[in-house]
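Before any comments, here is the structure.
As you look at this complex, bear in mind that one protein chain is not there, while each of the others sits in place.
By written order: A and B. Residues from 1 in each chain.
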Amino acid sequence: MIDTLPIKTSTGRPLRKEEMVINMGPQHPSTHGVLRLEVVLDGEIVVDVIPHMGYLHRCFEKHSEHMTNYQQVIPYADRMDYLASMNNDWGYALAVERLLKIEVPPRVEYIRVIMAELQRIASHLIAVGTYGIDMGAFTPFLWCFRDRERILDLFEMTCGARLLYNYIWVGGLSHDIPPGFVDKAKAFCKYFLPNIKELNDLLTYNTIFVKRTADIGVLPADVAINYACSGPMLRGSGVSFDLRRDDPYGVYDKFEWNVEVGKGEMGTLGDCWDRYIVRVREMEQSVKIIEQALAAIPEGDVQSALPKRIRPDAGEIYVRTETPRGELGFYVISDGSATPYRVKARAPAFVNLSVMSEISRGCMIADLVAIVGSVDIVLGEVDR
Amino acid sequence: MEDIIKNALEAIPVLGHSLANLLGTPPGVYVVMAALPLVFILLYALVTMYMEMKVSAHIQDRLAYMYTGWHGVLQPVADILKLIQKEDTIPAAADKPLFILAPYLVFIGTYAGFAAIPFSSMYVGSDLNIGVLYIIAVSSIVVVGILMSGWASNNKWSLFGAMRSAAQLVSYEIPSALAILVAVMITGSMNLQEINHFQDGGIQNWLAFGGPLPIAKKLLLMPFTLTTFFILFVASLAEVNRTPFDLPEAESELVQGFNTEYSGMKFAIFYMAEYANMFLVSGVAATLFLGGWGSPFGSFMSGPVWGVFWFVLKGMFFVFLQVWLRWTLPRLRVDQLMYVSWKVMMPFLFVCILAVGMILSF
Partner (left out) sequence: MTPQEILDQLRANFGEAILESKLDAPQPWISVAPNRTKDICFFLRDTASLQFDYLMCLSSVDNKDKQLSVVYHVWSTTQKHKIVLKAFCPRDNAHIQSVSSVWGTADWHEREAFDMMGIVFDEHPDLRRILCPDDYPGNPLRKDFKVPEFYQGIKVPY
């Protein structure tokens, strides 16, 4: 007979005598946003983790049903995953373009790839930097942000914004890339690759960091697929699946790059270190793609001929793209009018977070911080 | 509880007078001798705050404050002024007496250790025969202060931090003490001033390099004393709660650990206590293994005043090393921390003690 207290967790599970419920509350020093983790602890060991979200719910889906135009949804889509706005915009624009059954000019495709990959590097830099801070290493965070500033300079040059761009529109782009962008981007690629090596020397192969992240939060491949994890979470578990290669969109099939997969180098396959190293290596691959795309941009117009009021035929479509966090899906239903009937955003961070209670049973509190950091959530996306 | 403290505070001057009269010295001398390390700590804290700010900034590829004074030299003064005039909040459900007393206890534990450290051949606060043992013992008061702050804050996270910190400090006192024991074995005395005199004469006589013994014994001893010195430094990192052992203090889910609910002057005392502790353990390591106030060049640049310079230089070198490590390494998890102490440091130290004992006895 197990002794229980009259205290219950929010799921109704009664606590045993030696257990304690503690809140890693909505405001954390870890820079992950407003996520509340209700942790049931037995000393230092985590018995159960119950994530609570909704603190950043901004009703993206309801808003999109009241827009007067399909283009007006783009700024809202930006603000979902605010660290990877370009990828969000592209996902939604792609969905509407497929509903409209139009092709965009080739110059647009190349620029979209360049922007998306630059954005991927910027987002992974934040993921890697904040993961270092979670582990107590304060310096890589600042080095990553210094490099990210260069990318933000490129974006500011193009569309004027540093974080939320409203750049990739349905049917094209809002502005063409300015003169000097190609050279500056090439200079950035050259500058950035040695910095990854510096980061690896400082953080990645550091014994203490490896000890804190290897064999922690092991996510087996079949559990990952059952929980529909995607992006570095899935690839860290050894499953080689990347939407840019396996369900291609844009002009990704014209470039040569590798899909990085975790190999269990430092511990078990699918641990936090594997997910982390997948992100670091993906940055290198993104630089490769950017260099190839910069060398091959065709000339042309950046806006296809679209009417001011976009009216797709009645129908529905689900389109998925690979954002830095995983598979971002947009399910757009159109009823033939200028307003979308239903836009559902399938956010990768939301889905990846659901597996957290599975993989964090039996770990310690410090490991919980490591696991949450390795999932790489952005609350804007989790809550929409 | 409040009455006991009030009575104790009232009894101290009476005690002081009676003790002084007993020993035949005017109490003024004692006050001056006791206040000198405090003045040193205050000045040193300002310098270390500036150093930490600039070292961290340059490691992180940025400049720190540049506007307050030339390149920010007045920033520590600004920080202290800010902390002093801040509102001192006490949580409503906190245990008030313990909450107020805790930072002072932590500071006292550290400050009392300064009494036994020789700053030069002419100045040591108290020339104790059992100086080393006294320092180890009195720095354990810090544990009590930290536990008090964690408990009295009425905050589950502070309690966590305090518990972890207590476990960590207590565990790492053992490797510290064993490492100090090696130095005591070689010099044959626990009196810090005598240990210093033992290492007089230049860098070759420092205990880290085997001590002033015949060359054969020195070469045999050197690997063991170097290992012991290294372990003492790492254990002292854990004693002062610095990264990579700062789990109780700055874990990303513990806000500030046991410091969470403190603000204003009490936080300033905790802050100062941490810096004082850093210098204390650096000073002990410098005195025991690196010749203390002795000049590395033998008789060149040596003397009572030069002694202060060399001692402070060596102490500040270790403090700089601690600051450098903080901004480079991630932190260890609490069970890994315990593992390092009990399963790595202790076996190494036992081997060192055995080896040093055997070598010395031949």
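The rule we apply is simple: a contact is a pair of C-beta atoms (placed from the backbone, for glycine too) under 8 Å apart; a residue touches a chain by one contact, two chains touch by 3 or more.
Bear in mind the structure is a predicted one, so any value in this text is a computation, not a measurement.
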Contacts of the unshown chain among the visible ones are A
Contact with the hidden chain, among A:V40, A:V113, A:I133 or A:I317, goes to A:I317
Touching the unshown chain, chain A contributes residues 11, 53-54, 57, 59, 61-62, 98, 223, 225-228, 239, 241, 246, 315-318, 320, 327, 329, 331, 333, 335, 342, 344, 346, 350-351, 354-355, 358, 383-384
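FYI, only the chains that are shown with their structure count from here on.
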Note: chain B sits from chain A at a C-alpha centroid distance in Å of 45
Counting only contacts in the complex, chain A reaches chain B at residues 20, 22, 24, 28-30, 44, 132-139, 142-143, 146, 202-203, 206, 208-209, 211-212, 364-369
The chain B residues in contact with chain A across the complex are 56, 59-62, 156-157, 160, 243-244, 246-247, 250-253, 255, 326-336
